[in-house]
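Working notes, beginning with the structure itself.
All protein chains but one are shown in place.
Coming up: chain A.
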Amino acid sequence: MFTSVDDVTARLAETGYLASPAVATTVFLAARLGKPLLVEGPAGVGKTELAKAVAQVAGARLVRLQCYEGVDESRALYEWNHAKQLLRITAGRGESWDEARTDIFSEEFLLPRPLLTAIRGDEPTVLLIDETDKADVEMEGLLLEVLSDFQVTVPELGTITATRRPFVVLTSNAGRELSEALRRRCLFLHIDFPAEELERRIVRLKVPDLGEALAESVVRLVGALRAMDLRKVPSVAETIDWARTLLALGAGTLDEQVVRASLGVILKHQDDVLKAAAKLDLDAL
């Protein structure tokens, strides 16, 4: 898929994803070692985007499993199409039980869900398991078989093994500690807030109309906010939102007035806004 780490960086950049060395190295290794990639980090640093970018680079289809509390086998793996099975039984009224039984448990009546879809295809696939921490612990057990051997067992049909291993990306917001067994099977990547220089490039890429100097001030101010002890620190997504807001406001430079008016775009709690205003010597809001 990739020839070197630099190749990863360059090709991801073509799709509009600027990867830090850590991200590029880990993606490269995940492709080379054929291991799933577990991505953790604060919300809004581009965990899901990474999977999409990789899919785009590799020309692969993206299969996405969105996890939530209560997601189960029938939502993640496969399900039998009961309605169709019933129709089949009613349609073939004259035939014997044995005939009907072998027929209704065939591929035709199987509804593949994301995990099975990703394993069965012949084309290159990127499987994104999003927000793994939201799923229950039981779900993790299900993932273990899929992630270590890339196979799925359907009791009526037997074991289905991947002919072509998908590139798997799991994301987590660390809402719950994922089990050690799951972590062991993955390469671990913690995406943190980007370094100042990288973030500046991201802002320039996403909001090209914003001036160079203003982009730099924006990134510096966001960096300062992150260093404060806030309840919810601004993420890359917020930086970009803020840059867009400044553009819409027609602000040429950052000044007290503009910052005070738009602080609500980057900070989501009132006490954070007050704290930041005090630290930045803004006049009372």
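Rule of thumb we're sticking to: contacts are C-beta pairs under 8 Å (C-beta built on N, C-alpha and C of every residue); 3 or more make two chains touch, one makes a residue touch a chain; residues count from 1.
We take it that contacts and distances are computed from a predicted model.
Chemist: Determine which name in "Putative tricarboxylic transport membrane protein", "Tol-Pal system protein TolB", "VWA domain-containing protein" or "Amino acid ABC transporter substrate-binding protein" the UniProt entry assigns to the undisplayed chain of the complex.
Modeler: So the chain that does not appear here would be "VWA domain-containing protein", according to UniProt.
Chemist: Any idea which of A:Arg61, A:Arg88, A:Arg201 or A:Arg220 touches the chain not displayed?
Modeler: A:Arg220
Chemist: Of the residues A:Arg61, A:Arg88 or A:Arg176, which one touches the chain left out of the display?
Modeler: Hidden-chain contact among the options goes to A:Arg176.
Chemist: For the chain left out of this view, which of A:Ala10, A:Ala58, A:Leu144 or A:Leu187 touches it?
Modeler: Of the listed residues, the one touching the omitted chain is A:Leu187.
Chemist: Which residue, A:Val5, A:Ala58 or A:Ala237, contacts the hidden chain when the whole complex is considered?
Modeler: A:Val5
Chemist: In terms of residues, what is the contact footprint of the unshown chain on chain A?
Modeler: For chain A, the residues touching the absent chain are 5, 21-22, 25-26, 28-30, 32-33, 35, 40-41, 137, 174-177, 180, 183-184, 187-190, 213, 216-217, 220-221, 223-224, 227, 229, 253-256, 258-259, 271, 280-281.
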